[in-house]
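Missing here is one protein chain; the remaining ones are kept as they sit in the complex.
We just call them A and B in the order they show up, numbering each chain from 1.
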Amino acid sequence: MFAELFSFLYQFADVFAFLVLSASGLAIVFGMMGVINMAHGEFIMCGAYVTVALVQAGFPLPLAQLGGAVAAGLIGIAVEALVVRNFYKRPLDSLLATWGLSLVVTQGLLLTVGSTMPGIGTPPGSFTIGQYTFSTYRMVLFGCALAVLGLIYVVFMRTRFGVHARATMQNAAIAQCLGVQVGRVYGLSFGLGAALAGLCGALYAPTMTLIPTMGATFIVESFVTVVVGGANVLLGTAPAGLLLAAIRAGLNGWGGQIIGQIGMLLAVIVIIRILPDGISGLLARRAR
Amino acid sequence: MDGDLLRTQGLTKRFGGHTAVSGVDLAIRQGEIHCLIGPNGAGKSTLFKLIVGTHTPSAGAIFFQDQDVTGARPYQRVQRGMSIKIQAPSVFRELPVRLNLRIALQHHVPRAALAAEEDRLLELVELTADAARPAGQLSHGQQQWLEIGMALALQPRLLLLDEPTAGMSPHETHRTGELIQRLNAQGMTVLVVEHDMTFIRQIAQRVTVLHFGKLFAHGTIAEIVADPRVAEIYLGNTHAA
Partner (left out) sequence: MFLSVNGPQTAGNGRAFWLAFAAVLAAALAYPVFADPYDVGNFAYLLLWVFMAMGLCLIWGYGGMLSFGQTFFFGISGYAYGVLAINFGGADGTTFLALVLAVGLSALAALVLGYFMIWGRVTGVFFGIVTLSATLVLAFFLGQTAGPEWRIGDARLNGFNGMGGMEPLNLPWLDGDSLYFEGTALYYLVVALIVLVYLGLRMLVNSRFGNVLVASREDPQRAELLGYDVRKYQLAAFVLGSSLAGLSGVLYTSWGQFITPSSVGLPAAAMPIVWVAFSGRSDITAALAGSFIVLLLFQTITVYSQQAALILMGAMLLATVMLAPQGFVLGAVRGLARAARRGRLAGQEA
């Protein structure tokens, strides 16, 4: 009995971790700048590739993963300056521009690097409960997801950058009048979003095959989590992750992966209907 | 009361903890020019949007021509004979002036008569020379007039205007007042939400005053102008909010 329950919770935690890790970077960018970053998957892919390259160069896994996140973050800052800067508060245009960028990057990599790269294996370690065996690494991922949520909270609520960032999110014009360097805030925020995406890729790299188009695996889930969560990453991403993970894990257990994905998508359509501003919109209205 | 074109009963709207409109009974008689006034924050705009259908009421009912329209969507109210000009200038900016009018006209006027009707309205709102220009290129006052023209194109029973003279010069404001009076002389019932007391004195026949979301006073324009309590709420001798 306990084994069954734990198995379900494990599945739930697994999906929750996936959703939170893949969506938080996107949520920050969307919430901050009103920009939909369709190249989000490519930052994830970047994190994964850099991580694998570093591991094969001899670095220990955690350090390599950190390197992957940092690399993605730096590239994010560059992309923001060159492309995204032109599209603030224009979600449709930013979606198209970053989609174009995504195509160029994935196909360019396919052309130059080829379609597969030797990956690294999942770190060994498992434990059994009842008749089920669970991977320790995936529990680590759950822990990382919680850590990321905590990190976002600390950064946005307890640092000076966080105060500036929240002010800019509320009203960029007034923030500028008060001396906030809005351009720098945007650049750093996009970089943070990209770094979180890179971290997602870095963390999942040991569990996946590395192909240049691997970002697509994360796109649907991360987008629907952001849409359900709403624009405020602090209020929305975690509850959205909980809700969608519960739906997905439940449906997976009942009907398998395909039912899980289709069911989650249908649930998203219904949720958007009821809560057009997402969960954070609902919570914000309640607070008033 | 019979003969009321539009009637609200106990109309209330709450936003979270804040009550914007509370228990308002408003009556617009057929053929009159009725002004809705009140200090800032009185709830005029919210009441207007409730009548139009953009907001759904928390309580109360709205009757148009003695039929309950409380649950009707805005387009249904328009089809029944209301015509609306909202506060923010909202013409179809990218489309030419003439096409703006055509879209308003096309359901009421047979295809053969469209061009003639467009010309008539263009003349009425003095935009004949600008018929081919994108509406977004007109001056602010011209856009307001184009919107009034579009509202008239619907041949409504009740014309609802939310601050039609906002952003207009005194001269344009006076001409707008004259236009409304001309229309009223031909039998049009008009509800106007307004701030500008000169304009209100020019056109109003009956007035309803809102204060803190409640019905504060109503009567003829002469009665309201003479009422000291109304002057007080505008000049702020009441208790601080």
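The rule we apply is simple: a residue touches a chain if its C-beta (ideal position, glycine included) is under 8 Å from a C-beta of that chain, and two chains touch if they have at least 3 such contacts.
Owing to the predicted nature of the structure, the values given are computational and were not obtained by experimental measurement.
Interface note: of A:A72, A:A97, A:L192 or A:I279, the residue touching the hidden chain in the full complex is A:A97. Residue in contact with the omitted chain (choice from A:A53, A:L66, A:V182 or A:I219): A:I219. In the full complex, the hidden chain is touched by chain A at residues 36, 83, 86-87, 91-93, 95-97, 99-108, 110-111, 213, 216, 219-220, 223-224, 227, 257-258, 261-262, 265, 268-269, 272-273, 276. Seen across the whole complex, the unshown chain contacts chain B at 52, 54, 73-75, 78-79, 84, 86, 90-96, 99, 102-104, 106-107, 111, 150, 154.
The rule we apply is simple: only the chains that are shown with their structure count from here on.
For this pair, chain A with chain B, the centres built from the Cα atoms lie 48 Å apart.
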